[in-house]
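Here the complex is missing one protein chain, while the rest keep their positions.
For subunit A:
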């Protein structure tokens, strides 16, 4: 079999197994309430870690100033309860304008 195809299929199968963890365990294993609470907080922790590394890093290095500045602008807008669209466009526009101005 083509090695690239094998790579795609292995990645797909493994990912689906990860995704099945919730539905398969659900209703079979009685998870303590404390643990379920931890899961919800854990999901939030993962999302915040994703956004932090996504804002600050590119590969294994620093993403430059333009991107975190845009994310920060979006964060301020979200904190002030701006509409979602304004948050997204504000973040992208800030970064795009900074890059246009030569900030990397």
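Here is the rule we use: a residue touches a chain if its C-beta (ideal position, glycine included) is under 8 Å from a C-beta of that chain, and two chains touch if they have at least 3 such contacts; residues count from 1.
Throughout what follows, contacts and distances are computed from a predicted model.
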Per UniProt record, name of the chain withheld from view ["Type I-E CRISPR-associated protein Cas5/CasD", "4Fe-4S binding protein", "Branched-chain amino acid permease" or "Protein-export membrane protein SecF"] = "Branched-chain amino acid permease"
Which residues does subunit A use to touch the chain missing from this display?
-> 3-12, 14-16, 18-26, 38-61, 63, 66-71, 73-75, 78-79, 83-85, 87-88, 90-97, 99-100
